[in-house]
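What follows is a short report on a single structure.
For this view, one protein chain was removed and the others were kept in their places.
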Amino acid sequence: MIINTRFFNRSELLGFIALAVLLFVILPLSLDIFRLNLVAKYLTYAFVAIGLVLCWGYGGILSLGQGVFFGLGGYCMAMYLKLEASSVANTKIQSTPGIPDFMDWNQLTQLPFFWKPFHSLPLTLLAIFLVPTIFAFIIGAAMFKRRVGGVYFAIITQAIAAIMTILIIGQQGYTGGINGITDLRTLHGWDIRTDQAKFILYFVEVVLLFACIVAAQFIRLTKLGRILVAMREQEDRVRFSGYSVANFKIFAFCAAAVFAAIGGALFTLEVGFMSPSFVGIVPSIEMVIYTAVGGRMSIFGAVWGSLLVNFAKTSLSESFPQLWLFGLGGLFIAVVLAFPNGLSGIWADHVQPRIDRLLASRKSKTGNGWSSNSVADGAPAE
Amino acid sequence: MNAGRLIPIIALLLALAFGAPAQAQTDDATLTALVNALPLGNFKEREVAATALAATGDPRAVPVLQTLTDGELYVIEASGQVVFVETSGAGVLATDPVTASSLGEFAKGDVEKVKVNNGLRRALRTLIGQMTLLSENRGTRLAAALSVLRDASPDTLELLDSALAAEADPEIKTVMDVARAAIVLKTDASSAEKAAAAQRIAEWGGREAITILTGALAEAPADLKPAIEAAIDSLERTRAVWSVLQNVWYGISLGSVLLLAAIGLAITFGVMGVINMAHGEMVMLGAYTTFVVQEVIRTSAPHLFDVSLVIALPLAFLVDGAVGVAIERSIIRFLYGRPLDTLLATWGLSLILQQAYRSIFGAREVGVELPQWMLGSWQVTDAIQIPINGMFVMALTVLITIAVSYVLFLSRWGRQVRAVVQNRVMAGAVGINTEKVDRYTFGLGCGIAGIAGSAFTMIGSTGPTAGQLYIVDTFLVVVFGGAASLLGTIASAFTISQAQSTMEFFLSGSMAKVLTLLAIVAILMMRPQGLFALKVRK
Partner (left out) sequence: MIIGHQPKEFLLAVEALTVSFDGFKAVNDLSFYVEENEIRVIIGPNGAGKTTVLDLICGKTKATSGSIQFRGKDLTRLKENEIVQAGVGRKFQTPSVFEDLTVFENLEISFPRGRSVFGSLTFQRDKTVKERVEEVAEMIFLKDRLDTYADQLSHGQKQWLEIGMLLIQDPDLLMLDEPVAGMSVSERAKTAELLNRIIKDRSVLVIEHDMKFVEDIAHKVTVLHQGQILSEGTMEKVKNDPKVIEVYLGH
């Protein structure tokens, strides 16, 4: 009876500490503010990836529409910042001062009703949580209650990502269109464009990231986490054990949506704009690959996956732009065919055993090691 | 301008006016002299010179006068010769308007535009109308009559009347008659005459009829207004019917494109259950194959150019089929039973293919050249034209659908495919080589994607990322139709396209697309098994 008695087992604790040291100490000390801001941008995707670990890795629900929730969070934040940047004083030259510039360009003469709550920071923060949750709840309830799952769910979420992009681009008077919401300046009067602000935002983000890691780990370790795994393999058995499978799926999907939305909101803050190019089909499926590379069952893997894939993307597309898509495409295929558990699987199969041997732990476990590695690391792929 | 240079021209003009009647072909020297007279003197004198030129009745005068009307006629300052010019780098290329021979290159400063004012332009238009309306060439006369109809300038009434009297061709006569009626509406003719004119236009019912009548309505006397309004109403009703039909037609052609793209997927996804996210890229592979085939034929066998696209179709099928089999061997077969993983792996493949297209063919779109016989369109009515290339694609869709139905439902091989799908183990036990069936079924699905891509080059251009545009739409078509049903796929392709084209009638394109997709998603939530799936015992 060793399993799940501690919040983190030994290898998870090591992972937690290593990541904390990297993100809190090594990176801020060794990178200039430009590079640190890039890392901050990469980490916003880690939020999405953690959500996908719960929803896809544990629950078996592959969403190809996480960009929608990332975008909803990002747009909520961007709407607040845009309203702050569009004060009457800043927009005197417009024909209607006090509304965002793109609305003025599109002949809008007053602020649309759904923009009004975003004058208030508390309401904005609330919206970042509520809007994606409600949206995910509606989609989830409609689909899971009707037992739409697997591939069908994936394709429908992809269609929703497409719908969302077309809608944002088409309704440019309300959304800023294809350029998105740009020229964001201050958060509650605090200029977010300065180096100092970026430095502080980085730490805010990392703290939130660890909060999300802990939250995800908590969910994973409750009975709900085990029900998600159970549901992934034997949906009917869960149903006939007296659980409403749909409700659990909705929960996992909503949780993933909230994580994605937090990432999106932070993205807007770190990068200073939000646009439909982070919402559609392509960004959404790229978010899945971060999770897959990290290991779909591993929360820490999700963070590493987001960091490494994005780092590779930046450095490859800087020097060899044509190689990047080959690399990314190859990554998809390799991760599916050869490394279904991603980096965390490689770690658990090849690195961890060596460390264990090196440490020559007194309480060496019997061969398989599932009790020490927990479900996340020891579970078979399919 | 030197007045002395005018004298011989006037002499010539007089000779022409009072001498022999206008000849169809004037000799080059005379014509050149008349043309070169155009820039001389004031606008009044230029009008005289133009009239003289027109009086020759030489068809070569028409483009000169037209160019002058457009303000694009130039004169070489040094020699006083009137020329057509074409910009070429820093300078201009001059052409003799009479002999059509090139006069070489000039600096921009060496040539000067022959100026025209509105009065002269009006006079020129009448002259051109005269020359063309009375031309011996039927096409020229028809074009001229249509242009008179468009302008409906009362100045041309007299001319039109004489042309009408001389005209024998019924089609041209109709146009001239309508043009006359349009002009009458603008003159101060009697109410009765105008009512008859309005009636005449309404009967004709051409595309411009409503515009002409609406224009006339404003100036019409009060007693005439109800008649014109009634005529407009009836025309608008007719037009509404036609535009609905046009819309239905647009929906059908959109549907055939959608179906052609989806039918390969109906095999790989619908029948085999393999999620191939690179399906759009397979379509593009067919398109690029067609492009390459045409380039090869253009350089090495130009006499085959007219049939190059027809030759490319089977080749696109073979190339795509072969690549499909390779994909099945190298990726898909390891992932049977893991649909979500197949989805991710084939997505990766689609990225690789996209980049490969970009590296080989460049990021810009490429297009094939349509042979002569595929250009143009079939004019069903005045309001509806059907482009021939569109019809070709549609016919191809029908053909492929029939062929696929035959292969899947009537051939021995199709029975094997369905046997494997229904019970793999059992099918293997009765001696069917299930791996081979998988391989070739996937190859067939991809091959048909290739044909689709090849067909799409006939109606649009081909770019590295164009395939991605198809993927969501085609998957929705197959899912919406009920994955295992070919009939469902057909019905769903046309339902979706018709819904979209109908909504585009009322809304902007993007909102129509959003609403169509939302409707599909909503219906799929109510009927997750698709529209046409059967209820079966699990």
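Lettered A and B in written order, each chain numbered from 1.
Here, a contact is a pair of C-beta atoms (placed from the backbone, for glycine too) under 8 Å apart; a residue touches a chain by one contact, two chains touch by 3 or more.
The shown structure was predicted, so the numbers you read here are calculated from the model rather than taken from an experiment.
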### Task
From the listed residues A:F102, A:F118, A:Y174 or A:F251, report the one that touches the chain absent from this view.
A:F251
### Message
In the whole complex, not just what's shown, which of A:S95, A:T222 or A:Q322 touches the removed chain?
### Response
A:T222
### Message
For review purposes, identify every residue of chain A that touches the missing chain, sorted by number.
### Response
1-4, 219, 222-224, 226-227, 229-230, 232-234, 236-245, 247-248, 250-251, 370-371, 375, 378-380
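Quick note on the criterion: only the chains that are shown with their structure count from here on.
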### Query
How many angstrom lie between the CA centroids of chain A and chain B, rounded to a whole number?
46
### Message
Per the contact definition, I'd like the list of chain A residues that touch chain B in the complex.
### Response
62, 142-143, 146-148, 150-152, 154-156, 158-160, 162-163, 166-167, 169-170, 281-282, 285, 288-289, 292, 322, 325-326, 328-333, 335-337, 340, 382
### Message
Which stretch or stretches of chain B touch chain A in the complex?
### Response
275, 331, 334-335, 338-345, 347-356, 358-359, 468, 471-472, 475-476, 479, 508, 510-511, 513-514, 517-518, 520-521, 524-526, 528
